[in-house]
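Below you will find the structure I want to go over with you.
Only a portion of the chains appears, each positioned as in the full assembly.
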Amino acid sequence: MRVGIVGCGLIGNKRAAALGGHSLVAVCDRDSARARALAARVPGAAAVALDEVIEKADAVIVATTNDQLAPVAMRAVDAGKHVLVEKPGARSVAELEPLALLAEKRGVTVRVGYNHRFHPAALRAREILDAGGCGPLMFVRARYGHGGRKGYEREWRADPAVSGGGELIDQGVHLIDLARWYLGDEVADVRGRVVTTYWPMKVDDNAFLTLTTRGGQIAHLHASCTEWKNLFSFEIYGRDAKLHLEGLGGSYGVERLSRYQMRAEMGPPDTLIQEYPFSDTSWALEWGDFAAAVSGTQGRGATLEDAVATLRVVGEAYERCR
Amino acid sequence: MRVGIVGCGLIGNKRAAALGGHSLVAVCDRDSARARALAARVPGAAAVALDEVIEKADAVIVATTNDQLAPVAMRAVDAGKHVLVEKPGARSVAELEPLALLAEKRGVTVRVGYNHRFHPAALRAREILDAGGCGPLMFVRARYGHGGRKGYEREWRADPAVSGGGELIDQGVHLIDLARWYLGDEVADVRGRVVTTYWPMKVDDNAFLTLTTRGGQIAHLHASCTEWKNLFSFEIYGRDAKLHLEGLGGSYGVERLSRYQMRAEMGPPDTLIQEYPFSDTSWALEWGDFAAAVSGTQGRGATLEDAVATLRVVGEAYERCR
Amino acid sequence: MRVGIVGCGLIGNKRAAALGGHSLVAVCDRDSARARALAARVPGAAAVALDEVIEKADAVIVATTNDQLAPVAMRAVDAGKHVLVEKPGARSVAELEPLALLAEKRGVTVRVGYNHRFHPAALRAREILDAGGCGPLMFVRARYGHGGRKGYEREWRADPAVSGGGELIDQGVHLIDLARWYLGDEVADVRGRVVTTYWPMKVDDNAFLTLTTRGGQIAHLHASCTEWKNLFSFEIYGRDAKLHLEGLGGSYGVERLSRYQMRAEMGPPDTLIQEYPFSDTSWALEWGDFAAAVSGTQGRGATLEDAVATLRVVGEAYERCR
């Protein structure tokens, strides 16, 4: 496919480096210098205007700030192009649902960039669960956070008009997406607290949630940008075993998957730990999954329905848990 | 002091071994063989009837099943004896408040055996916080659980008439007690889920809670007896630093206290980890604190007011979070 | 088999508890109280004189101080009994070789208690190597040590007449035995230093050795009783992978086997870690192996030839590396 990228920040650049055999043909960014810098690094890519990116591409990657995700994706879909839009896909359900309707109407493929599904430990956990290795799932428990950085409260993520929310809609949505993905059921009840404790900003910096699925499974989640030491931990509890995903590489520590298999006589479990000290391949794998989805394969990636469901949980949390 | 012990199970025996210079004079247990076995191991200790234990002792340790904690403690207090009653002190607030009233009337000292406060990592954390080393506290996050054992659903802990509840009133109360102790404020709001997911019993096996203090601090807690691998983790977040208590020795892993101190420029924090690979001294330290309290010193131990407050949280959770 | 135990100290008691379906019939010890205490715990076992132990038993376990290992084993073998003698089997090659000759003459089975071979991580490593999972072996590197204890210099291990040597003949022999077992070749060259650095005693407290096999493989070993924190680490390097055994349970830490498999493109290896948090089963497995050896099965246990070869290395080290 010929690929266009809208938004040439950190994530846009990661996407550009993970297109496999597909060709990046056009990029744009509000900051035209960033667009030109990216185009200069990729032979055959041109920095052009948004309309031209959409026109030239078979598939468009939307990697803008949250406020532009849905509007840009709408234009690309309306032009009949396939779209990979970064998480959370939009600032709200109200913004994202029209995109789902239009995508169906235009018959194009849209996926939402919840790349954490494509980390090797996360994929391996999915395989173990699919093979029944943990028995029926009871609950998940997850912690995700970073320590912010000087001036964090003045970044675009701290402006609700641009971001649609704070830590919950930034890192928290990954936890909700993974919880839904692993538990395989919709969230029916949202409880907890979403608060601003540290950063002088109008959005939340900590979300403490207890979600319950229709089938009664629990997701006990905490996302934080006052974590001080970067942390990613996702624990999955089945009737027969526990899986523990930790680390995302870099400052989040080596990625590892621990499997605690209960023995018939109970007591200490069989313990097997796999480490993934390699560079982050999630972007390449997610792109491959997207390309396969365009070709009609189901795949592992988050659909618009997934993203709408996750934003619905976010919306309920913002409404009820302040 | 002359000490009597009511209840000669695992905990009663640990208490007997941790009395320092004080003398164990009398013990009793519904199972008289257990009482005789304990008495045989301690020179000067006799296995007698409950009334005689109370009569002979200056201080009575009540280490029975939960249903007998308050009734036995009431009799000892009524007889003018000091009492160290094991956590949770009673099955409910309604059962425990009369004990507080009577203790005040009789002018005796009563403490509740929340021994986790006396683990060395917990005490060290308390000192660091008291010295202002973490700045104002924002929230705590804790996980405590074990994997049960064959037949767990037939033990007394699974019978609500005897236990007053399940995992929440068993391990969960330690988390609530520590949260109150560290945050230094009362819980004003209780949210979350208390559920029975695995064990075929009439009490809960998992409690997922988000507590909010009057001052707006959060305690995000999970207690579980479907944890599969024994786990104790208690994380404390101040504006300047994070403390992490892990492990309780034995199958819970080496006890350690990690301190993550934020730097002025933010980024990765200064990290200092202290390990405590020694045998569990919490019982001896708690007893020493109790003895000092009898002599009029304030101390670190949980008072009846603490225990009532914790049971109030438990009661609200059982009411609202099923 | 009917089993007799000579030497009722810590190891004798562990052996008594790990006999599977076999019956302990007789025990003895220089300290007759220790023999009576062990006999009292095992129905059917009697505390008798040494000759009677040998007479009553089909198989004799010799768990004495080092100076008595060979003499007692000789008497039992001479009486036609099978023998499991604790490591190192004797204080020297000169003491052990006659036992090998006599055992062959009498046609009985003798094994030497190098129980570390039967730790689950060690057995699993053996299986991986046998399956060719690491490619040809290049070298091993090992560290084994403890911190001693008050009065260590006055224990029997510190008396060369009783022990035959210090740390090298105590913990060091396990490293030599494992190195020979894994490398599958005889040691042809011994270099390094065997020294007394801390304990005021006439035997060594640290052995730093570099062994070379006839085929040119290396074993780089260090055994120490000034390790301060108990440590067991054994690393095995093949052309394709590295195995790392760590911990022996208890104060040596959880037993774990890490496998680092080199990738074709090199760089960070595939990493798989298995933990064994269970109670020590090595004694039971070694006994089962011994019983199978009596029945004619080859097995995994150390033979007298193994033990002689290990003591030969010890002897050379004591001669050349002071």
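Per-chain residue numbering starts at 1, and chain names A, B and C are given in the order in which the chains are listed.
Just so it is clear, a contact is a pair of C-beta atoms (placed from the backbone, for glycine too) under 8 Å apart; a residue touches a chain by one contact, two chains touch by 3 or more.
These numbers were taken from a predicted model, which means no experiment stands behind them.
Asks: If you can see 3 copies, how many does the complete assembly in this structure contain?
Replies: The entire assembly in this structure file is built from 4 identical chains.
In this section, only the chains that are shown with their structure count from here on.
Asks: Please report how many Å separate the Cα centroid of chain A from that of chain B, as a whole number.
Replies: Computed value for the inter-centroid distance: 40 Å.
Asks: Which positions in chain A are in touch with at least two other chains?
Replies: Within chain A, residues 267-269, 271 contact more than one other chain.
Asks: Under the stated contact criterion, what part of chain B meets chain A in this complex?
Replies: 138-139, 141, 143, 147-150, 191-193, 195, 197-198, 206, 208-210, 212, 216, 218, 220, 222, 224, 226-230, 237, 239, 241-242, 251, 260, 262, 265-269, 271, 321
Asks: Once bound in the complex, which stretches of chain A touch chain C?
Replies: Those residues of chain A that touch chain C are 267-269, 271-278.
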